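The structure under discussion appears below in the form of structure tokens.
Of the protein chains in this complex, one is absent; all others appear in place.
Here the chain labels run A, B and C in written order, and each chain numbers its own residues starting at 1.
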Amino acid sequence: MTADSSTFLTAEGLRLETADGPVLDGVDLSLTRGESLAVVGSSGSGKTTLALALLGHLRDGIRHTGGRVRVRGADILPHAPAGVRGSLIGYVGQDPGAALNPYARIRTTLLTAAGRLPRGERDTTVRRLLERVGLPGDTAFARRYPHQLSGGQQQRVVLAAALARDPAVLILDEPTTALDPPAKAGVLRELGALRERGIGMVWISHDLIAVGAFADRVIVLDGGRIAEEGPARRVLTAPRSAAGRRLVAAGTRSTARHTRTPPASGRAGAPTAVTAPDTGAPLHGANPPDTAAGSDSGKTDGPVLRASGLVARHGSTTVLHGVDLAVEDGECLAVLGVSGVGKSTLARCLTGLHPAAAGTVALRGTPLAPDVRGRDRRERAAVGLVAQNPAEALHPRQDVRTALVRPLKRLCGITDRAELDRRVRDLLESVHLPPGFAGRLPGELSGGQRQRVALARALAARPSVLICDEATSALDTVAQEGVLALLAELRARTGLAVLLITHDARVARDASDRLLVLADGRVAATGPTPVLLPPGDSPEEQVTRLLTAPAGAVRPTPYDTDRGASLV
Amino acid sequence: ACGGSSDTPGGTDGAASDATSDTPVEGGTLRAVFAGAGASESLDPFAGTSPVDFVRNDVIYDSLFILRDGAPEPALATDAEPAADGMSFTLRLREGVLWHDGSAFTADDVAHSFRYMSSPDRPLPSELQMYFDMGNVTVEDEHTLTVPTVQPIGDPATMLASFPAKMVRSGATDFSTENAIGTGPYRVAAFEAGRETRLTRFEEYWGGASPTDELVFSSVSDPQARVNAVRTGQADYAGDIPFSTAKAGIEGSDLEIRTAGDTNRTGFAFVLNANRAPFDDPKVRRAARLAVDRARLVETVLLGYGEPGNDLFCKGARYFSEARPLKRDLEEARRLVKEAGAEGAKVVARSAEYEAGYNDSTKLFVQQLREIGLDAEEQIVSLAEFFDPAALEEADSVTFSSSPLPLPVIYGRMAAYPSFALPDDEFGAAFGEAMAARTDAERRTAWAKAQDVMADRGNTVVWGVADILSLARTNVAGIEVRDQAKYPYLGKAGLA
Amino acid sequence: MSPTAPTAPTGGIGTGGGSGTSRTGPRAAYAWWGLCATGLLLILLGPELAPHGPTATPGPPYRPPAAGAPLGTDHLGRDVLSMVLHGGRPLLLTGLLAVGIGSVFGASAGLLTALAGARSRLPRMLLMRPLDALAAVPPVLLVLLILTALPGRVGLITAIALAGTPLSARVAYAAAEQVVGRAHVEAAIARGESRCRLLGREVLPLVAGALLADAGIRFTGAVYLVAAAGFLGVGGSSDADWGRLIVEALPGASLQPLALLAPVLAVALVAVTVNLAADSAGHRSRKVLA
Partner (left out) sequence: MTLLAGPVGRRLALRVATGGALLAVLSLLVFVGVDLLPGDPVTARLGPNATPERVAELRAARGLDEPVLTRYAQWLGGLLRGDPGTSFSGKPVSEMLADRVGHSALLAGLCVLLLVPVSLAAGLYAARRPGKPADRTVSTGALLLVSVPEFVIASGLVLLFAVGLGLLPAVSLIPAGDHPIRHPDMLVMPVLSLLLVASAYSIRVIRACAVSVLAGPRVEFLRLTGVRERTILRTAVVPAVLPVAVQVWLVTGVGLVGGAVLVERVFAYPGVGDLLVTAVLGGDLPVVQAIVMILGAAMLLALVLADLAVVLLTPRLRTGGAV
């Protein structure tokens, strides 16, 4: 395999179209052996479509109308010849939750990916692969099914599967979005090692910092065209294209904005909104009268949502052992924790989708039924959830409009068509999607677009508390900034309380007022964000430190006293 | 015995007669398939209801008398002599008859058999008890008995021959494979209800040992499957095959379709309920007989394998009156209906597929009745409910058929059943006379009288008599017809 | 790598059908639907078009095709063409109604139970267990019992519907079980959608393929249950029902094959059409399945 090492994978004038127009337009790209190429671009710019085309695959509804893709000189569009995928080009998809085979144990998935192996080598192979991506290599873990894994664990399994056959090139579509910083560092280390071994990579990421550390070359995609291409260092420091400048600006601006004062109490004025221009907006006054639910937010004192002693089980294993938390109006509480610690479970307990085994959840002091079916309309509307996996969260047969209209009808009681249309338009606009998207099916959206639709749906009922389970993980820096700004604006304007589950240390630091660190199913630490994550240091490192600190080590921090009453 | 293969209108392609001139040779196995009754088949001679039961039990057990050409012939009994008042008769038994286990056949066996077959515990208690007091038989000596009767019976031998009255050994109540012991030409070697019976020749048979070493009967309910079994060489003889098969013809030089002859045909009929309107009026009954299109029915239902009937049952039986069939005359029929004021009268024709052709003939009959102004409709029911007495009494016409039974039997049955009975004094008197008559001439006159009444104002519309067809390898020989052609006697059959 | 490794069709993996259908073009589709519509019309108007009545016996039995009777006559001398024309409407209506009712009922029961999931045993006890008991009664007996209590078409339809319901419910349940855990169903539950909406909009589209396949096939089952009812003499069906024509024509098949072939073909044509129509109706729902 030493033949032509100069260009391994090329795209020439690649043009792919949907019924609405081109998705990729004249894309040229080449990858030499062992090279690491990053593709960045705003959400919906065509990154995933390009990645799939490089594997010789087109999603339904996308047509190949020009150009070619070649692997080692052989065309792979429209039909990828046997033996290209898997062994020559490995793939890690954007949406691991939807990709893993629910009927296969992890072990089987990995062995399937690894191809034929002698019986004796199988166990060691599985163990080796799992450990390479930072997962426990023991048999018990390997015998789990995908649904028994957390989002981050799933993503790492997918990565392990892609590594199984030591492909010459790896195509990675956002491989670290669902990973906590320690895990992410681990995966990046592993990828770095692969690169050392001469494995080429096409890497799609929103994480410009990781890109900078990792890629040789960067391509900036914008609306399906290549806006610019160049050495990573140059593109990320001095982008020439407008698109590149926007991305880089958004990616670096956040650090500069870390200058707000921690609020003394949940209602003592709007937190320094990230980009909200009019910070003077009254906290609770802006709710339109038609929002039956949530309009009374702030009428009572105390936290809007409080959980005490939550215990949650999956089968016989207990994931949460008595978690207490409280969020106040207008406040943003970031929940941090290593992958698999139970964050999503906590979110589902709060929303009543996973009835807690013990403990209570109270909305403005009124206890809520553990099961969402036992809650009334107002209570349902008051707690919104953006689930971790946007692909699964949207009905594949329902267009975006329907997804948004349902909560409006169901929870807000709006029936007027014109009003519904207006609200749908507003919601789409608020998550930076064009109104034309109302007619699309989830399958016709990019990952980030789906995530924004899911967010819009959660916001539709104007909840008092919004629980975002990794709601910005699939977004580029620009879109992420937009979403966070939107949340900040809502917090300021309507007193929306936000529970932000995130792995992104910067997001946690920039957007939240308070942090809650989960470890071993318990609250390991909690306190105001500026105290736990002081400005200056790299937030990733701080979070890594927080998460990896031995249990109890962080607990008796003085910051707890800051928020005395509302805490444990 | 009964030849005549020429005049079968449908069987123009040369249907042979059952009784071929060939005589079977010694040895060999004869395999025959008949319709069975599945798991309810039995070696108990008084329990079986299906052709294979009858045919099988006919060669295992013997009767006191058998019917041949409609007349009784001595078998295990040599003679049945009625007493002067007709209220009892003396039965003399054949000597030197042995059971399959070697013991001798005696009067005790007969007394036991009579008691056993008429016991109310039997699933099918013998009909003979309508005539004989079967529980009170006295054994005179080893080979003589006296049997009391419940009404004057002039010809007990005919009655004993007409109803299945097989003789079983004294004390026998269990008829499992080992205990099924008779006096017949074959003994049981293996038996599986609904599947197969293997019989081996009984060398000491009183009538002379049979030619064939082994008889194998298989139960096959589906007629086409019976045909297929013979066609593909799995069997040598198939009883009762459908007309359509015969009509389509069967290729194969060693196969032939046989008929049982024109004295062994089944009479197909509609029995009109003379106890309720509109058929309580003799005019309407006659109208119905004028309306029925016999030729059409014979052509359609029998596919031509038979001939039009003259409305009397049991063509081929002794004393049968050969009146000419009524000509179809719709005008006259309509006139009669009008005259009786029965226009538009409701007529329910009840039928179930008791035998192939019942429902089809009923459908055609209903249409023909409509043509003469009766509001007829068919009532097709399941077999289980067909003979429900209450429902029968509600029906105006019941589809029915009969093989050429002796006349006392058929008219006795009809008399016993209210909805089948003809309430006519003249008929009743003639029937009583015939039953009690002790000489042949008396019986002949009495039956002629009774049948004249039937022909004039009777309630049976026997529209046709149908051939009984079978499929056989050409070398199958010695098949006899005794009481019913559907259940031939294979005791003397074999391969030529 | 196996030589049969995936060669993704232009239309994309797995759903070649989408492009396959569209490639045949709208004209072929129109022709197809036109043909279906004509067939349907022919069946519905059949009794009006038939040259002879359903009980008329214009000819001798088993007559081969001739001028007046293009398909010949059957065992009773009835015109085969007329009989086939007479038999379609009652059969189609009975079959479609019975299968429709059975499927709707069965599918609702199955979906409801799947949706209730492990949380509630009530639907299981109230819906699935009685259906299990129903499944345990052989269909022939069920038909007999119901027709005894409720003679006529209504009874027949009820009997066929009931005979099909249990398996329908099970297929629906088993298929839905795979789907109800999805996050969008949870989201719908969380916003308190009505059961109807949950079933009809959230779950049904994802299992429609299996349900339609189930219903489509059971249509032919219905045809022969109708025939069986006629065969057992319990009535409820009309003389000309295709199923009965077939049963009655079999003995004389060698004399007049058309009397058997015509209704068999009619049943087959309707069955194939009904099922393929169900397929293409279900197609859209599968196209974007996840």
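By our rule, a contact is a pair of C-beta atoms (placed from the backbone, for glycine too) under 8 Å apart; a residue touches a chain by one contact, two chains touch by 3 or more.
Nothing here was measured: the structure is a model prediction, and the numbers come from that model.
Looking at the complete complex, one finds that the omitted chain is in touch with A, B, C. Across B:191, B:305 or B:487, the residue that sits in touch with the chain not pictured is B:191. For the options B:90, B:144, B:221 or B:275, the residue in contact with the chain missing from this view is B:221. From the options B:68, B:115 or B:231, the residue with contact to the chain not on display is B:231.
Screening C:135, C:156, C:188 or C:262 for touch with the missing chain picks out C:135. Residues 1-2, 4-6, 8, 13-18, 20-21, 117-119, 125, 129, 132-133, 135-141, 144-145, 148-149, 166-167, 170-171, 173-175, 177-178, 180-181, 206-207, 209-210, 212-214, 216-218, 220, 223-224, 227, 232, 234, 243, 246-247, 250, 253, 260, 264, 267-268, 270-272, 275-276, 279, 282-283, 286-290 are the ones on chain C that touch the missing chain. Residues of chain A in touch with the missing chain: 52, 55, 57, 59, 83-87, 89-91, 93, 95, 98-104, 108, 112-113, 145, 147-148, 158, 161-162, 165, 314-316, 348, 354, 391. Across the interface with the omitted chain, chain B contributes residues 33, 37-40, 42, 44, 47, 49, 120-125, 127, 130, 190-198, 218-222, 224-226, 228-229, 231-232, 234-235, 354, 381-389, 392, 400, 413, 416-418, 420.
By definition in this document, only the chains that are shown with their structure count from here on.
Taken as a graph of touching chains, this assembly is arranged as a line, each chain contacting the next along an open chain of partners. Comparing chain C-alpha centroids with the centroid of the full set of protein C-alpha atoms picks out C as the closest. Set against one another, A-C and B-C show the most C-beta pairs in contact at A-C. Rounded to a whole number, the gap between the C-alpha centres of chain A and chain B is 89 angstrom. Chain A and chain C, compared by their mean Cα positions, are separated by 46 Å. For this pair, chain B with chain C, the centres built from the Cα atoms lie 46 Å apart.
Across the complex, chain C meets chain A through its residues 1-3, 5-13, 15, 18, 119, 181-184, 186-193, 201-202, 205-206, 285, 287-290. On the side of chain B, the complex with chain C involves touching residues 223-224, 242, 244-245, 247-248, 299-300, 303, 352-353, 356, 360, 363-364, 367, 380-383. For chain A in complex with chain C, the touching residues are 56-64, 78-83, 86-87, 98, 147, 351-353, 371-373, 375, 377, 380-381, 385, 387, 389, 391-398, 406-407, 410-411, 441-443, 457, 461.
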